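Everything below concerns the one structure shown next.
Missing here is one protein chain; the remaining ones are kept as they sit in the complex.
Let's look at subunit A:
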Amino acid sequence: MSKKEKRRLLRILIASAGFVAAFISNLDGLSEFLVFFIPYLIVGGDILWKAARNIIRGQVFDENFLMSIATIGAFCLGEYAEGIAVMLFFQVGELFQSYAVSRSRRSISELMDIRPDYANVLRNGEMIQVDPEEVQINESIVVKPGERIPLDGIITGGFSTIDTSALTGESAPRDAQKGEEVISGCINQTGKLTIQVNKEYGQSTVVKILELVENSSDKKSRSENFITKFARYYTPFVFFAALILAIIPPLTMGQPFDIWIERALIFLVISCPCALVISVPLSFFGGIGGASKSGVLVKGSNYLEALANTEMVVFDKTGTLTKGNFIVSEIYSKKMSNQELLELAAYAEDYSNHPIAQSIKQAFGKTIDSSRIKDIEEVAGHGVKSVIDGKVVFAGNAKLMKREHISYNDRKLVGTAVHIAINNEYMGYILVEDKIKQDAPHAITALKSAGITQTVMLTGDADSVGKKVATKLKLDKVYTELLPADKVEHVEELMKQKNEKRSLAFVGDGINDAPVLARADIGIAMGGLGSDAAIEAADVVIMTDEPSKIATVMKISKKTLRIAKQNIVFALGVKGVVLIMGAIGMATMWAAVFADVGVSVLAILNAIRALNIKKFNTPVQFSQNQEEGNRKEIVA
């Protein structure tokens, strides 16, 4: 609690004690008035003062003013207890509201407590502690175990495990060693790392993320806009209704003034729109916070709203549903053992940096004795010709086999085949494929259960590869062999097909999807870490590589929207009912206090629920792919 809040609490407590004492003292006349009025001044003095000052400044419809007339009015009518109670509860509500707001602000900033305080920079062989902003590109910094990595860079020495949970929501630590890129904001856990900085602090991941989160509540949702607009008309409306209520019936129907004035005062107590105005943005604030807690950055409440209302999700394939790196999925060997063929291929491809060559070497897994290799010749677009252990080895695609007039197995293969021949004799092929991300099947089923009616995949890959992935993941539609520009066209086409009032989300890895991300109702970028283009172009950034987070954030957005709607309906409903009952004389001042403060407290408590996202973070159950037996990865 802040100082201001503590003072308010103290005043509430003193006034409550005074109120109880006044209640049981049972005095008459002026002394009765005084025992009630003194605690009233203690608790409501600041409100009266603010009201007076605001009227001088020409601010009529402010809550302080309304509460002041309502309570002074009650005193004038001789209803002392009501007068002080209204003020007391109003202050309790204000205190509660300010406490809830500052608490949820704090929990968000704790969540985003990734700002590094210092960097240990190496200068002239000495390690000095400086502000991260003072470190230049290419300088080396040292990060000790337990410290936060202050700047983005490449590890030049040491190895360690890194905790990325503050950025990605991923609880398992990641290994990091020499040559790997690390991002600022993560915590170095076990070993000392030397890092060569490759971005200035202002451009670093941690600053980008903080800016994004801080900016996120600037973009308001429709319900927030509705409620602030509503509040603008609500208060004057209720105020004038109260005025009419106080004057017209007594003048026209000869009714006693005091009854109608009391009813008018009830109106004034209910006229404060604060509960509504705070509970809706508070819900969205919580929802965005909850999403970032699970590793998804949402750039604004409006996107949270659109996410809740999505009916179609369009995916890019490579890097989004599949890992974007290749693995060996099948070995077909005619003459030798599979391991021998793999070894031969690995030797043949040793000098190549192509992802396919890398995947073969990785599958082979042993160190390569380069003295066995002689005369390497790359045949561009075809493959490699090399001499291994004195034998001429060709390794490459079908075109290479044709060129060398080697008869090869040309059955239709899904994936990319590397054919191998020794001394012009065909030995077999190695099939490499991109693999589906582990949680991709779960991601699709979770989206379906979250109410997505259509899932679509767009890919530039060959038809056979694309169709296989789509079938495996049970996607509704797939478009293959697309150029980047075709993707925009397809998304536009799909946007025409969907229900106008609902939205289409496009999910891509952000590398060359920027135009599509911008075109879709909601652009979701995957694996935001490290890709500036993705962070900028997208509306929602998934920090990890998991497509299943899309369903998670949709659930969070639905929950947030539900809470916001509940609050609007509940608060308006209760206020409406009490207003009507007050007008016909069936509601007391006490009911009015509930309609104002009680509703406020309940709505705020409800809004705080949005921040709580534990139940969406249940671990995903992976099913091992049975058909492929001993292999662990699910192959596309």
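A few remarks follow.
The definition used in the following text is that a contact is a pair of C-beta atoms (placed from the backbone, for glycine too) under 8 Å apart; a residue touches a chain by one contact, two chains touch by 3 or more; residues count from 1.
To be clear about the criterion, contacts and distances are computed from a predicted model.
This figure omits one chain of the complex; the name its UniProt record holds, of "Heavy metal transporter", "Na+/H+ antiporter subunit B", "NADH-quinone oxidoreductase subunit N" or "Hydrogenase-4 component E", is "Heavy metal transporter".
Note on the undisplayed chain: of the listed residues A:L95, A:L282 or A:V432, the one touching it is A:L282. When you scan A:S16, A:S68, A:Q97 or A:N606 for touch with the missing chain, the hit is A:Q97. Contact with the omitted chain, checked across A:L167, A:C274 or A:V328, is made by A:C274.
Only one of A:G29, A:G58, A:G179 or A:G254 touches the chain withheld from this view, namely A:G58.
Annotation for subunit A: contacts to the undisplayed chain at residues 4, 50, 53, 57-59, 62-63, 94, 97, 101, 104-105, 214-218, 220, 228, 231-232, 273-274, 277-278, 281-282, 285.
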